[in-house]
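Removed: one protein chain of the complex. Kept in place: all other protein chains.
Let's turn to subunit A:
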Amino acid sequence: MSTNVDAIVIGGGIHGCSTTLHLCLAGLKPVLIEKDYAGRHASGVNAGGVRQLARHIPEIPLSIRSMDIWEKITDLVDDDCSFESYGQVLVAENEEELALCRARVAELNALGFTHEELIDAAELRRLVPAVAETCPGGVVSRRDGAANPAQTTTAFRRKAEQLGATVREGVAAGSIRHRDGLWHVDAGSESFAAPVLVNAAGAWAGRIAAHLGEPVPVETVAPMLMITSRVPHFIDPVVILRGRKLSFKQFKNGTVLIGGGHLATPYQDRNETVLDWKSLATSAQTVFELFPVMRSANIVRAWAGIEAKMKDDIPVFGPSSRHKGLYHQFGFSLHGFQLGPGAGAVMAELIVNGGTQTRIGELGIDRFHPSTL
């Protein structure tokens, strides 16, 4: 016997949890099925960047929508998610890079987006006093910031459950099938049926899409991060480099998170990653050059979260091109965390209202499969 619910969400990452929560807010009774636990993979262990800066243009409207939610995140989930907003700064290390920054900001302005702002060396030094003297400027997105990813994902999950969602952790969604207008999904010894199915399974979502006849060019990746011991406070905004793979964030407790997208080897079916220390050494060298204050800091831990990366680096977001009642929300390609709150809200609008005011047209799976619906 299947338990009838209003929607089945597969995947307890920030996206699955956010969509589940927003479906509850819209008065639906969803079930969330997570094979491990909420936030086990990329959503719980990413760099926590809440960033509109340097995004692909097709996802900027979703990112801005999300930013509005981030700024009132406590109202939504009763938890501040350790969100703080000191801006994010893209550093140009030379004049060529600064020229690229200038062109980018001009392009965004022409499209009507004003969140990215070109800054000169003086403003860069004001925002990031510790940055090397030679950097001529960059771009700032002042509303941006960072949050604690595990705390955030956990808070969304907890709030969704409080609002009536059924949450099943530690059981994989199995035997996904469409019968008599309903989606049926097994979760351990239970079975659920609903008119709506949301595929938010992160690194595992590509398999689900392929199983349902909508294969997409996606690969599994595991970006590495490392964190240092506490060092005296020296930087507020999140810093990313224009030309090299580095992102950099100091937390309130003094620890510094170093990321930037160097990849570990994922062993997806074992939930495991093997780190590439030679690449991490490159990150360490970059920090060593740019922030002398960091040289004696200890690296305390390094890790990588498993996630899905699309060939075109933008997510698959929106209704299926083949099946009624199926929605995709995956492939966020190393920059999905900030989008989570907004994407859940928009997904709930798509499901409940059949449409949304937020421009997401270029993110659909129909860019790979022309719709047959």
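Keep this in mind: contacts are C-beta pairs under 8 Å (C-beta built on N, C-alpha and C of every residue); 3 or more make two chains touch, one makes a residue touch a chain; residues count from 1.
Quick note on the criterion: contacts and distances are computed from a predicted model.
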(message) Given that one chain of this complex has been left out, which of "RNA polymerase sigma factor", "NADPH-dependent 2,4-dienoyl-CoA reductase, sulfur reductase", "Branched-chain amino acid ABC transporter permease" or "Chemotaxis protein CheA" is its protein name according to UniProt?
(response) "NADPH-dependent 2,4-dienoyl-CoA reductase, sulfur reductase"
(request) From the listed residues A:T74, A:T134 or A:N298, report the one that touches the chain absent from this view. (result) A:N298
(request) Out of A:E71, A:E169 or A:D312, point to the residue that touches the absent chain in the complete complex. (result) A:E169
(message) Which candidate, A:R158, A:H323 or A:H369, sits in contact with the chain we can't see?
(response) A:R158
(message) Using the touch definition from the top, which of A:V216, A:A284 or A:L326 touches the missing chain?
(response) A:A284
(request) Write the list of subunit A residues that the hidden chain touches. (result) 37, 39-40, 44, 148, 150-151, 153-154, 157-158, 161, 169, 228-229, 270, 272, 274-275, 277-278, 280-282, 284-285, 287-288, 294-303
